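Before I ask anything, let me first share the structure, which is written out below as structure tokens.
A single protein chain has been removed from this complex, and every other one stays in its place.
A, B and C label the chains in the order they appear, each numbered from 1.
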Amino acid sequence: MAVTKLPLAKALNESLRKALEDDPKVLIMGEDVGKLGGVFRVTDGLQKDFGEDRVIDTPLAESGIVGTAIGLALRGYRPVVEIQFDGFVFPAYDQIVTQLAKMHARSLGKIKLPVVVRIPYGGGIGAVEHHSESPEALFAHVAGLKVVSPSNSSDAYWMLQQAVHSDDPVIFFEPKRRYWDKSEVDTEAIPGPLHAARTVREGTDLTLAAYGPMVKVCVEAAAAAAEEGKSVEVIDLRSMSPIDFDAVQASVERTGRLVVVHEAPVFYGSGAEIAARITERSFYHLEAPVLRVGGFHAPYPPARVEEEYLPGLDRVLDAVDRSLAY
Amino acid sequence: MAVTKLPLAKALNESLRKALEDDPKVLIMGEDVGKLGGVFRVTDGLQKDFGEDRVIDTPLAESGIVGTAIGLALRGYRPVVEIQFDGFVFPAYDQIVTQLAKMHARSLGKIKLPVVVRIPYGGGIGAVEHHSESPEALFAHVAGLKVVSPSNSSDAYWMLQQAVHSDDPVIFFEPKRRYWDKSEVDTEAIPGPLHAARTVREGTDLTLAAYGPMVKVCVEAAAAAAEEGKSVEVIDLRSMSPIDFDAVQASVERTGRLVVVHEAPVFYGSGAEIAARITERSFYHLEAPVLRVGGFHAPYPPARVEEEYLPGLDRVLDAVDRSLAY
Amino acid sequence: MTVESTAARKPRRSGKRVSAATKPQSSEPQLVQLLSPEGERVEHPDHRIELTPEELLGLYRDMVLTRRFDAEATSLQRQGELGLWASLLGQEAAQIGSARALRDDDYVFPTYREHGVAWCRGVDPTNLLGMFRGVNHGGWDPSANNFHLYTIVIGSQTLHATGYAMGVAKDGADAAVIAYFGDGASSQGDVAEAFTFSAVYNAPVVFFCQNNQWAISEPTERQSRVPLYQRAQGYGFPGVRVDGNDVLACLAVTRWALERARRGEGPTLVEAFTYRMGAHTTSDDPTKYRHDDERAAWEAKDPIQRLHTLLQREGHADEAWFAALEEESDALAKRVRESVRAMPDPDPVSIFDNIYADGNSLVDEERAQFTAYQASFAEGGN
Partner (left out) sequence: MTVESTAARKPRRSGKRVSAATKPQSSEPQLVQLLSPEGERVEHPDHRIELTPEELLGLYRDMVLTRRFDAEATSLQRQGELGLWASLLGQEAAQIGSARALRDDDYVFPTYREHGVAWCRGVDPTNLLGMFRGVNHGGWDPSANNFHLYTIVIGSQTLHATGYAMGVAKDGADAAVIAYFGDGASSQGDVAEAFTFSAVYNAPVVFFCQNNQWAISEPTERQSRVPLYQRAQGYGFPGVRVDGNDVLACLAVTRWALERARRGEGPTLVEAFTYRMGAHTTSDDPTKYRHDDERAAWEAKDPIQRLHTLLQREGHADEAWFAALEEESDALAKRVRESVRAMPDPDPVSIFDNIYADGNSLVDEERAQFTAYQASFAEGGN
């Protein structure tokens, strides 16, 4: 049966399995991805079935992981590397920004680096420091990288397939607190483009745009708003670089209002880019300024206050109200 | 005489000299900062006068430079570290983002890390790859860091003094193509706050906001616009984190129009944050959307086309015209 | 100069066979050991130690209380009082031995597992639990006990330790610095850079690597194909492997390394060969990747048991003493349990505290907005 209900993490696991089956050049690399199957079990069972040569436990060194993945890609491989948690991608940041992102341009197009960097990201799981961050803006600002994040199991399955097939480096942010959420995956579907946004819920009064873990919150907010008679459209952006501005623009030009929601800090976050660009594109359509709901300009706080830090239903609804009040 | 005309690089040099004289805990660290005086001679003569113990040539390892600077700060020192070029800060990015930025919060305020990271940045000097970048947004997004950039010799002198005196880590971006530009420095002046914007030129029709190397371009654009009868106000932001939004807002509420100019790529750049926030604050005052002039979503190009890549007079004037056309 | 090469030159004065030391042809590197798994004293040509009975009892007490505290924390995690716990079970000797070699003026840079070191420094065990409970990211004042905050980003702290040690040298202070890290951490570029900087500046720092054989699910062979202590040589300073389950050897070797540092002889790498008896953290499931018999083999080398045997054989303590210690353990566990349960959640507005030392307009603005937003609920608003 092609359609099954799977937890998001399991959908990723199936997607990786398919990628390994389809193409002998696909490799999985990272810390603890082998026997353990990753700390979130996303690579569970893959080393057992595909061997240590294809599912590779690496030394504990993120720069080394990405740097050697680049070398393997130069040799014709398609490495999918796992960074164990969001906060541990920074030792690899130099390799990602100065090498992975730029080598295609540097070589005038002769080199292609089909490397996927998988990063479980975001908060909400009660973790200690460095395990709950949302650093996507730090990658989206960098040309040469593509940055995406699925919000559900189907996208998890298909977007990861597409990321592996892409000849460009893709930073693949996995909403870790949604790993256990189940939804339907049709493994025989024909997926849409990797960087296209998707309308999750239609509405006429206001547009909510989000991605990854916040899509669920926005859908809940839209439902709550509906009870109060407000018709809220929800767009799952799916891609933070590039951003499907056309889809957001089309929606906003119908609703006249936009609220962007993400976990990452608002200051210099993706909401800023969306607000700036949509305001430029749809200046005369906006009834209210684009509002942003997101993290504060603060380090991710200790777990016992993370619920106050994370944008939740109430904060989204508050922004919806503020927007509608214009 | 307290007032002298100095090239910007020399003003920085004098500022470091003063800092070394005033406080025995101040140290200079970096690659080639000693005998050579740095590749831009910003630390020229300092090792000779203050000794190898205070002006320290380090091994070629940026993570090591920032990491040991943190350790020295923990011991009570105030290190001013030099990153040789913008493109070489990334090996230190992990230490800056996960340690330097967060240790004050991590320790509930018990630890203070008065570390200054000096980074010559930006293009326009005909350099090879990695020597012309503007990565300020990648630091400004990170809470715990302060990010500033002087545009003239006086600010170079005073802002660096203030950065050294700050108990917070400061990322100090130096507009390298302005190193040789001379302007007046009053070493006995009383400087304004480090994070306050400064109105460079007053105007009534439109506000141009810029920082670092682009201030000069904006002042020239305002002069050119004036010849066409357009009154353009120019604000030197001076600080990219925090941003003096109050100053920008006050100006925009008078002029009704804002164009933000920076060398860094527009996508997820500081212009996005300014546009988003000012639009939110001054929604009913804006006659036109906030426009952004900056770098493209492309790696910094080879030197022979950098003049086309960099926002110049014409591109700023083009944006001014587009804004005024609303 | 490694202990290995020295050991090959000098005759051994003890007839006791000590692990690989008696097998010069063995591929196993030599291990400094002063107390055998059977609880017998062993002599070593380079390292010896003279301890009073009180000191021996002190080490034993430290290990027992640390283990008890650790077990209590694990069970507090099971009860939902902590979000996570990283147990030090099995590594008590490495931590207590090395930490008791320190003087007050020395400075410690731990990872996230150095509960035994924290204990020796005088950090209240309860304070360690804040970050694992999720009420803070580090709940103690580092300068109060010269014990830095736990560092989670693997390897980072070795550079902080090196910089701190450079500062100690600049100050001409009679002190040394110790940086703890794991076998997995040895692969991080930061650790290599710390070796480089410390060697170039001859910084008074001891790199104390607890090779507990595992980095989560990866055995040490994933990090190196030669013993880790050998890494130091290529950077120009000595490396020594010590039996990490032998508190006497850990104390002696660390003392020696700290003395070198204080004498201006620069860095040393100490590899404490030990074993992580438990899971990596309470989130980990070691049955996925390692066999029980490995653990069983290490159980026979238990650090506490061997000192217990020695104390009994040499008659330093009677049953009453052990019973009193048992009571003290219980009291400690009880105190920890109670204080953790009483630990309040932080005030949400504290999210905005301590981000900047000098203040920040954006933080002020966000704090004000947040406070107003919170108040809107209290007022029945929204």
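In this section, a contact is a pair of C-beta atoms (placed from the backbone, for glycine too) under 8 Å apart; a residue touches a chain by one contact, two chains touch by 3 or more.
Please read all numbers here as calculations on a predicted model, not as lab measurements.
Considering the complete complex, the chain that is not shown touches A, B, C. The residue from B:D53, B:E202 or B:D321 that touches the chain not shown here is B:D321.
Within the whole complex, the absent chain has one touching residue among A:S15, A:Q47 or A:Q95, and that is A:Q95. When you scan C:S187, C:S329 or C:N354 for touch with the missing chain, the hit is C:S187.
Which of C:R100, C:R222, C:R260 or C:R276 touches the hidden chain is settled by the complete complex: it is C:R222. Where chain A meets the omitted chain, the residues involved are 53, 58-59, 61, 63-64, 66-77, 91, 94-95, 98-99, 102-112, 143-144, 146, 166-168, 195, 241-246.
In the full complex, the hidden chain is touched by chain B at residues 31-32, 34-37, 39, 57-61, 63-64, 87-88, 90-91, 126-130, 267, 296-299, 301-306, 308-309, 314-315, 317-318, 321.
Against the chain not displayed here, chain C makes contact via residues 186-193, 196, 199-200, 202, 221-226, 230-236, 239.
Note that only the chains that are shown with their structure count from here on.
Look at where the CA atoms of chain A average out and do the same for chain C: the two points lie 37 Å apart.
If you average the Cα atoms of chain B and of chain C, the two centres end up 41 Å apart.
Per-chain Cα centroids separate chain A from chain B by 31 Å.
The multi-chain contact residues of chain B, meaning those touching 2 or more other chains, are 91, 94, 98, 102, 105-106, 143-144, 241. The multi-chain contact residues of chain C, meaning those touching 2 or more other chains, are 136-137, 153, 189-190, 355, 360, 362-363.
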